[in-house]
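Let me begin by handing over the structure; questions about it come next.
With one protein chain removed, the remaining protein chains of the complex are shown where they sit.
Order of writing sets the chain letters: A, B and C. Residues in each chain are counted from 1.
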Amino acid sequence: MSSGIPLQYFLILATIMFFAGVYGFLTRRNLITILMSVELILNSVNINFLAFNRYLFPHKLEGMFFSIFVIAVAASEAAVAIAIIINIYRRFTTINVEDVNEMKY
Amino acid sequence: MINFSYTIWIPLLPLLMFLFLGLAGHKYFPKLSGIIGTCGLAIITILSYITAYKYFFTSEKIDGAFQKLTAFNMVWLQFTDKLHIDMGVLLDPISVMMLVVITTVSLMVHIYSLGYMKGEKGFERFFAFLSLFSFSMLGLVLATNIFQMYIFWELVGVSSFLLIGFYYQKPSAVRASKKAFIVTRFADLGFLIGILILSFNTKTFDFITLTNPTGTAITQGGGAAFLGLSIMTWSMIFVFMGGVGKSAMFPFHIWLPDAMEGPTPVSALIHAATMVVAGVYLVARMFPIYSIAAPVALEVVAYVGAFSSLFAAVIACTQTDIKRVLAYSTMSQIGYMMLALGVSGYGGHEGLGYMASMFHLFTHAMFKALLFLGAGAIIHAVHTNHMTEMGGLRKYLPITHMTFLIACLTIAGIPPLSGFFSKDEILAAAFEHNKILFAVEYAVAGLTAFYMFRLYFSIFWGKETQYHHTPHEAPYTMTIPLMILAFGAIVAGFIPFNKLVTSDGKAFESEIELMIAIPSVLIGLLGIGIAYIMYKKENAIPDKLATTFKYSYKWAYNKFYMDEVYLFVTKKIIFRYISDPVAWFDRHVVDATMNGIATVTQTVSFRIRGLQSGQLQKYAFVFVTGAIMLAVLLVYLWK
Amino acid sequence: MDNILTLFVVIPVLTITGILFLKDTRQVRLVAAFGMGLQLILAAVLVFLYLTARHSGNTAEMLFVKDVLWFKSLNIHYAVGVDGISVAMIGLTSIVVFAGIFASWEVEFLTKEFFVSLILLATGVFGFFISIDLFTMFLFYELAVIPMYLLIGIWGTGPKEYSAMKLTLMLMGGSALLLVGLLGIYFNSSPTGGQLTFNILEISKVTIPMSAQRLFFPLTFVGFGVLGALFPFHTWSPDGHASAPTAVSMLHAGVLMKLGGYGAFRVAIFLMPGAAHELSWIFIILTSISVVYGAFGAIAQKDLKYINAYSSVSHCGLVLFAVLMMNQTAMNGAIIQMISHGLMTALFFALIGMLYGRTHTRMIYEMGGLMKVIPFLSVCYVIAGLASLGLPGLSGFVAEMTIFVGAFQHHEVFYRVVTILAVSSIVITAVYILRVVAILLLGPTTNEHHEHLTDAKWFEKISVVTLIGAVAAIGLAPFWLSTMIGTSLHPIVDKIIALNPF
Partner (left out) sequence: MASNQIMFILFALMITVFSVLTVTTRKILRAAVFLLFVLVSTSGLYFMLNYQFMAAIQLTLYAGGIVVLIIFSILLTSHISQKFESSGWKKNIFSALAAITGAILSIVTILDYSFSATKEAAQEVDMHLIGRSLLSVDKDGYVLPFEVISVLLLAAMIAAIVIAKKAGPAKTLSPKLNQE
């Protein structure tokens, strides 16, 4: 299925996705959108893993398993993060990241 | 060889007395401590006399010279192989002579104090301090090495401090004691530096090695020249500085008149007869070095002595406090001794000045102690120090009067009293070496006779003063020492010093030279005559003279403002221009720098803590930027 | 026998443990006094054992050596051993600590914690003096510095937090330099490429390369110098002493400042004689400034503790000064001066504390004529003063004269001239001591509140008499002490001179 498409295309696509995530992480104020940006980043990494696995080391399974674990970690991370976000919302009645700066100094 | 090892007990006994009286006296036997102290001193006096007899008359002479014997010696503190402080007993003519002087005067003072200090608060403390002083002074004269001498030198200084400040609740006494200590301490600094230089050059402290006229110390210890004088000369000048301080020579004399704030027996013992002649003794002890290796230093000795004697004599003529008159007189007489040493040569008849100096030291101790104790008796009777408040006392105090008169005649140099002989020897020595100094000393002899009889006439004759209560003669404990000392003052002149105490230990011939003796006696009589005219009866001559020579009188009366000069140096320069700025500098520069470092650190950390804003995205931004920069750096730039 | 030195650390630790279990203030005091009394006896036993061993011909450099590997990969040992110098310092420490316990008999606030900190401090000091392993030594050094902060910060007077902070920071700054210096020595301890070591004796057998010496000697010397109140790093001393409680001042000036001198001698100069010789002129200038400057500073002060603190600067400056002269006599003098000054200044601070406890002031002009009211304390104060100004018969004289004579034997003119400058301090010392004595003790009683003060209590007498006894003993019979130190010093000085023939 992937014949005719160079590996670099996948990588470039993942890069764009990754930096879109980075941009979102840096600019969004809502904690949930920040979380979504993180998901984007993780996703782009997954693409890389799978692409490398398929193109460079097709006889191995490391890339795929790594992706599986990344997804598992992402899922648990999302669960915990959302729990935290909800808790923060309860305490501060906001999920604006700039208002949550108790950890300064 | 006679065994002299028992002499170690001569200084040790007073030390034990001091510890005993000082620690236990106050609690257990405050009344008895005077007797105990006196008995202890009587024992060592007897020991000293025995030693003197054995040394001078039975010990073996080699080549006709008295030998320097080390009766006892132990290492007290080892510095290097060659340099070590020993504690020991050195017997030679001058130390034995000093033993006799010190124990005699000290015993007299002890007995006298039994009466004088009776009922005073701190009676036992007084005797404890006297014992401490006797210990230190004996240790000083018996020292086998220069460092031992320095140790006891400091100890006599501190005992003097303690005794001057005996009435510690009297501010003037406290001030005087402080002054005495600090001034002599400053002089001792010179002494110490002198010792350091000397020991560096000669690698020894030991007197016998140092003063051996043919030893390496003298012949090769000269060292390089510095400012035109050899190192040896410098070191001897520094050593002499110590002597200047202790002997109250110009310019370190200022403590001595103030020291009269102490109890009168103390003035007699320490500030007239014994401690103040330590400077003379020091020069005499080091005499071979001065004479052979450092003649320039010896000249300094002579001029300092001569100037001090004249200077003090002039001031003495104007003072009204009898103890201060005596103090200046002491200074003047010690100047004589210094001068005599300064003009002396080494060996044989050349050493006439040396002999004369020691001779005068001996006789001076007798008559000056007598004068002070007499003055004490007078003060005891009339409760004042000022001669303007006295007069006509001869009727009330017959014994004191007679002994005081004898003392005055002695110091004025009237034959056949002892002062005549010793002073004559000094003048003869000066005549042989330096005519100018000789002339100065003639003048001083006249002045001496004048101010002593001014004192005498003002106290015992003069106006008939009314007293609150009739003065009465002192108790026997006080008059007996006076009589003994008077006897000493009369006969001491007949001791053949030229046979006993000479610069090289060998006897030489000397006789009274009439050409010098007769004019000196005449000058003495002239001084007495002037004093007779001015003070025998109350009259206006002294006041008239004072107004005629208003300014010079005022200068002399104010001791040529030496005290003020010193006060200026200490108060203004040391306190205001050194110490205060140092303290200020310490607080506001050194400490402020340290505090400044702390403040800067604090400020910087307060500034940079702003980076820790708690803004998640700022951290992330910095992180991403950093990562990118690192990537650029590592991938593209670092190749 | 082998473990006798370790006992010096164990006994204080046991005492502390004992105190921790007690509740009653009186018992705490007694246990502390008992523990430190035991320590004093132990020190006496040590001196005896040491002299016996030496007398029987044991010429080893260090005696009673005990060496346990502690941290293998860096070759750190718990290594202890003593020579005459450390024995003398241990004796000093035990006397001062013992007197210090009695001087702080009346501490009421948090008594237990006070004594625990005090003894902890003492543990550090004892450990420092017995160590022959640089790392262990440094460890004990830090152990001694830290309780100081608490002692001043909690039980002090005046601006105590400021003073405690200043003192601790400056000393820590010093120990930072020191640590670099020690590590520098460590990494150069085996130029031929063998096993690196912290052991002083082993390092002394090799020659550290000159380039390293030039770098690490100043660091080490200044590091210890801060503790020894080297100009211009002395300013913690006046503030620290003024704020510290009595016993802490005693221990601090009496013992802790001696760590500086001892370390400068044992580590900086002994291990790096080449650089010491080359750079000594810089430090000679600094220390002679300390000597004279401290004395002048003391003249202008009005607070008793400040006077004494500046006087300590002057006297400790003399220690470092003498150490730098690098000859047998001067170094001997330095060690005696450390002991003498330790005793003297402890005595001073004890007396000042006692006066303060009675009059509630330390300003000299607010007091006067105390001799009449409290003769015992006043006489002791005079004795302390006389010892401080170098009166023969008391320890100060012995120490100073040994230093001066030794320093003056230096072959270079510059050193001799500086010596004369330092000698002049004896006059200034006399001035400020007598000034205080005259204002404080003599004359009429100026303050009517002070007319009914009580004289020393029994525990105060114990404290003071112990110290005076030691001061007088050294002053009257210095020969044994001087010889004990001198014998141990001899091989050290020989080594220093052999390493750089001049």
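In this section, a residue touches a chain if its C-beta (ideal position, glycine included) is under 8 Å from a C-beta of that chain, and two chains touch if they have at least 3 such contacts.
Note that the coordinates shown come from a computational prediction; the quantities given were computed from them, not determined experimentally.
Enquirer: Considering the entire complex, write down the shown chains that touch the omitted one.
Expert: Missing chain, whole complex, touching shown chains: A, B.
Enquirer: What is the set of subunit A residues that contact the non-displayed chain in the whole complex?
Expert: 1-5, 7-13, 15-24, 26-30, 32-33, 35-37, 39-40, 43, 46-47, 50-51, 54-61, 64-65, 67-69, 71-80, 82-87, 89-92, 95, 102
Enquirer: Please output the residues of subunit B touching the missing chain, sorted low to high.
Expert: Those residues of subunit B that touch the unshown chain are 617, 621, 624-625, 627-628, 631-632, 635.
Keep this in mind: only the chains that are shown with their structure count from here on.
Enquirer: Just say which it is for the chain contacts: an open line, a closed ring, a star, complete, or other.
Expert: If you draw each chain as a dot and join those that touch, you get an open line.
Enquirer: When you take the mean of every protein CA atom shown, which chain's own CA mean is nearest to it?
Expert: If one averages C-alpha positions chain by chain, the most central is C.
Enquirer: Which one of the chains is farthest from subunit A, going by Cα centres?
Expert: For subunit A, the chain whose C-alpha mean is farthest off is B.
Enquirer: Could you work out how far the Cα centre of subunit B sits from that of subunit C, in whole Å?
Expert: 37
Enquirer: Per the centroid of Cα atoms for each chain, what is the distance between subunit A and subunit B, given in Å?
Expert: Result: the chain centres lie 97 Å from each other.
Enquirer: Which whole number of Å gives the spacing of the CA centres of subunit A and subunit C?
Expert: 64
Enquirer: Touching residues of subunit A toward subunit B in the complex: what are they?
Expert: Spelled out, the residues of subunit A in touch with subunit B are 22, 25-27, 97-98, 100-105.
Enquirer: In their complex, what parts of subunit B are in touch with subunit C?
Expert: 75-80, 83, 85, 147, 150-152, 154-155, 158, 165, 168-171, 174-175, 178, 181-182, 185-186, 189, 192-193, 196-197, 199-200, 570, 574-575, 578-580, 582-583, 586, 590-591, 593-595, 598
Enquirer: In their shared complex, at which residues does subunit C touch subunit B?
Expert: 166, 169-170, 231-236, 238-239, 293, 296-297, 299-301, 328-329, 332, 369, 371-372, 386, 389-393, 397-398, 401-402, 404-406, 408-409, 416, 419-420, 423-424, 426-427, 430-431, 434-435, 438, 441-444, 478-479, 482-483, 486
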